[in-house]
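A single protein chain has been removed from this complex, and every other one stays in its place.
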Amino acid sequence: MQGFGDAFASAFGLILRLDADLLEIVGLSLRVTLSATLCACLIGFPLGALLAVGRFPLRGALSVLVNAMMGLPPVVVGLTVYLMLSRAGPLGALGLLYTPTAMIVAQTILVTPIVAALTRQIVADLDVEYHETLRSMGANARTRMQTLLWDGRLALMTAALAGMGRALAEVGAVMIVGGNIDHVTRVMTTAIALETSRGELALALGLGIVLMVLSLALNALVMGARAGAGRMAHA
Amino acid sequence: MLRLVASGPGPDAMVRLEGVGLTRGGRRVLDDLHLAIPATGITAIMGPNGAGKSLSLRVMAGLVAPDEGAVLRSEDLAGRQDIALVFQKPVLLRRSVRANLRHALAVYGVPWRQRRERLGELLDFGRLASIADAPARALSGGEQQRVAMVRALAARPRLLLLDEPTASLDPQATAAIETLIQNTAHSGTAVVIVTHDRGQAGRLADHIRFLHKGALAEAASASQFLLAQKSPEAQAYLAGKLLL
Partner (left out) sequence: MRSLVLPLVTALSMTATAQAEGEFIVVQSTTSTQNSGLYDTILPAFTAASDIAVRVVAVGTGQAIRNARNCDGDVLLVHAKAAEEAFVAGGHGLARADLMYNDFVLVGPADDPAGAGAAADIGAALTAIATARAPFASRGDDSGTHRKERVLWDAAGIDPDGASGAWYRETGSGMGATLNIATGMGAYALTDRATWIAFGNKGDHRIVAEGDAALFNQYGVIAVNPAKCPAVRAQAARTFIDWLLSPPGQAAIAAHRRGGRQLFFPNAAE
């Protein structure tokens, strides 16, 4: 248990000192993950609503595909995005490889299926409740989707949190497309991987503890906001 | 098959069902139904369970397409906001009362400029001003139904259809809803209410349509009908003896 004690001590030390490197890494982790989660929600919310409420051919197949993509291995996504963004690849001219943008793209791909699949379930459940009423008001499909999405906003917050958790915790994708470059693309998870490969296990674990504290804080923040909004919502 | 008919439902009728038939799960739920709804006043649709009352409302509203027959609507009902439906269990959005009404105004396509004023009118009409900012779903059943009714009136529909709106409410809430219904009818909207409550029919209705086994068994003015029914089914029903 010596290692754990060292790890906690290491974590507290870093946090209390407000270690500059740590702050930089935490800042980048937040930036990449929050951006990716935001993009994933912008795509995933309407996509999920469409899958729940729309009527179009291949809807069932698309739903199955989205569900399956929840299980995409991060390293595979990273590899695919790398091949796209590599100079030798189709989008190489954009010069996005080894930048935080590439990391955001990769994480967006990872997170969107989660958000879409959860949204689909949330909206479908709400649709059962609201379907007749909205139809009797003459609402078209688009209005229905907007209404259901807004009404399900609390549950959707949880869906977004689930996606964010996945992004914050993954290392495979950001390592490959970001390159773990010091001061440029090094985030919490890749830093942990690096320290582990240096044999600095206590420090790596300490960073892991910091990451978990960060995740806790983010979740608490959102749940607090959710509770506040919940008071205005439903029984 | 729905016949496309050039002529409307005829003078004095807001909507007419002609020979409407509907089969569900092997059962004939509407059977050669001929039903005319007067353009003014309150029409009560009565009948035992399974008579097709709720279904006939939905056919009138256009939510359900019949298998046979025609649904003839007055040209007053051309727009989608001209027919409004209120169900027995109100389904309100997870927002404040005010936001629910604003949402309805938007969906019904009420022009921007008019919305604020109309919102105030609706809140007054339903006596909802004091609870306008409360979360709609936290209200009592009676209050929610008032909101649902007022929401239905958001775009000044020409025809208001109510499906047993007070069946789950206590007498005080029922009285409040009935007041709203009467005020709505007085302002010129044609009202159709499905009800089991003979007393309610007596209090509200101008006309009665009695359905049995998916067809019209009797049509009369309310005063006439409640005094003396012509059809044996109606007589048995009001005497409490009608079995399916």
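For clarity, chains are labelled A and B in written order, and residue numbers in each chain start from 1.
The rule is short, and it goes like this: a residue touches a chain if its C-beta (ideal position, glycine included) is under 8 Å from a C-beta of that chain, and two chains touch if they have at least 3 such contacts.
Here the structure is a predicted model, which is why all the values come from computation and not from measurement.
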item: Omitted chain - touching chains that are shown; value: A
item: Among A:Pro100, A:Pro113 or A:Gly163, the residue in touch with the chain that has been omitted; value: A:Pro100
item: Sole contact to the chain not displayed, among A:Asn67, A:Thr80, A:Thr158 or A:Thr196; value: A:Thr196
item: Subunit A residues that touch the omitted chain in the full complex; value: 35, 39, 42-43, 46-47, 86-89, 92-101, 104-105, 108, 179-182, 184, 194, 196-201, 203
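Here, only the chains that are shown with their structure count from here on.
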item: Length of the line joining the C-alpha centres of subunit A and subunit B, rounded to whole Å; value: 47
item: Contacting residues of subunit B [partner subunit A, same complex]; value: 61, 63, 80-81, 84-85, 87, 91, 93-96, 103-104, 107-108, 135, 137-138
item: Residue ranges of subunit A touching subunit B (in the complex, touch as defined); value: 129-130, 132-139, 143, 147, 150-151, 154, 231-235
